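Apart from one protein chain that is not included, each protein chain of the complex appears where it belongs.
For chain A:
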Amino acid sequence: MTTTTEGGAAPAKARHGVNLHVLGPILALIALVIVGALMNSNFLSAGNVTNVLARSAFIGIIAVGMTFVITAGGLDLSVGSMAAFIAGLMILVMNLALPSMGVGLPVMLLGIATALVAGLVAGWINGILITTMRIEAFIVTLGTMGIYRSLVTWLADGGTLSLDFGLRTALQPLYYSGILGISWPIIVFAIVAIIGEVVMRMTAFGRYCAAIGSNDQVARYSSVNVNRMRLYTYVGLGLLVGIATIMYVPRLGSASSATGVLWELEAIAAVIIGGTVLKGGFGRVWGTVIGVLILSLIGNILNLTDAVSPYLNGAIQGVIIVLAVILQRESKAGD
C-alpha cells in the first residue's frame, strides 16, 4: 500500500484476541527469566534478583521520563552526560561544604538538593531551546550532551571526582539500605514507574503528550499549550535524571568522564522495546519498565553463564532493539 498517514500511530488491535504488540515484550521477559533459570541455579536467588533490579533502577527511572519525551514527539540524547555532570556537581558541592558543615544530614540534604535543582535546570534548558527557540530536539540534546560530558571532564580535571570517604559512608544507605530488605533504588523506581503509568494513562497531561506527538497542530488548535507541555516533559526528565543520580553517587562515590556513558541509548532502547512509538503519539510506561528489565536481564544472564561471552552483551541488546521495532511494524501492517 502506498497510502500514507501522518504522525505517529497507535498500534493496531489484533483481530484474533491476542495482541502481539502488548504481549511481545511480556513474553520476551518471561522467556529470558526461564532461560536464565535453566542456565544458572543462582539466577532466581534473592541476591541476584535484587542485584538486577537495583542496577535497572537508574536507567529505569530515566527511561520513565524518556517515555513522556518520546511520546510527545521529542528525544533527549543528553541524559547520560547530564547524569555524569550532576553527579560531578553533587560531589563537588558536598566536598566543598564538608569543612563548614561536617558529615551529617545537612550536607546530605544539600547534595540531594543540588542534584534535584541541577536536573530541573538542565531539563528546562533543553526544553526551552527546543520549544521556545524552535530547534530540533536531536540537535539541542546532541549539543548539551557534548557540553555536560565536557563539563564533568573539566570539573574532574580529566580524572575522577571522588566523594570524601566519610561522606560516602554516610550516603551509602541511599543505595544499599531500604525497607523490608528492598533497597531504595528499587523502591524509588517502583514509585516512579507507578506514578508515570498513572500520569500517562489517566491524566490530561498524558493525553496531551500523545496528542502532541501524534499531530501537534491538532493539539494547538484544540487549545493545548503545546510548548508548555513539551517543556514539562523535558523538565520532568531532568528531574528524574537528578533523582537517579542521587542514588547512583553513593554506589560508586565518584564521577568521571566515563560516568553514565551510553545511558541515553539504553534508556531510549528500553522505551522502544516497551512499545512506545519512536515518532511519538503513543507511549506506555509499563512497557518501558519491561524494556529496562529485558535489557538488564540480558547482561545479567551473559555474566552468569559461560555459553556466550559477556562482551557480546551490546550485540544481543542491539538485536533485541531491532526486533522490537520490526514487531511494532508488523502489528501495524495488519491494520
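In the analysis below, a contact is a pair of C-beta atoms (placed from the backbone, for glycine too) under 8 Å apart; a residue touches a chain by one contact, two chains touch by 3 or more; residues count from 1.
One rule holds in what follows: contacts and distances are computed from a predicted model.
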item	value
From "Cyclase dehydrase", "Pyruvate dehydrogenase E1 component subunit alpha", "ABC-2 type transport system permease protein" or "Monosaccharide ABC transporter ATP-binding protein, CUT2 family", the hidden chain's UniProt protein name	"Monosaccharide ABC transporter ATP-binding protein, CUT2 family"
Selected residue (touches chain absent from view) among A:Thr132, A:Ser150, A:Gln217 or A:Asn303	A:Gln217
Hidden partner chain, touching residue among A:Gly111, A:Gly281 or A:Gly299	A:Gly281
Residue, one of A:Ile26, A:Met202 or A:Ile326, that touches the chain absent here	A:Met202
Contact set of chain A toward the excluded chain (per top definition)	1-10, 15, 198, 202-204, 207-208, 210-211, 214-215, 217-225, 281-282
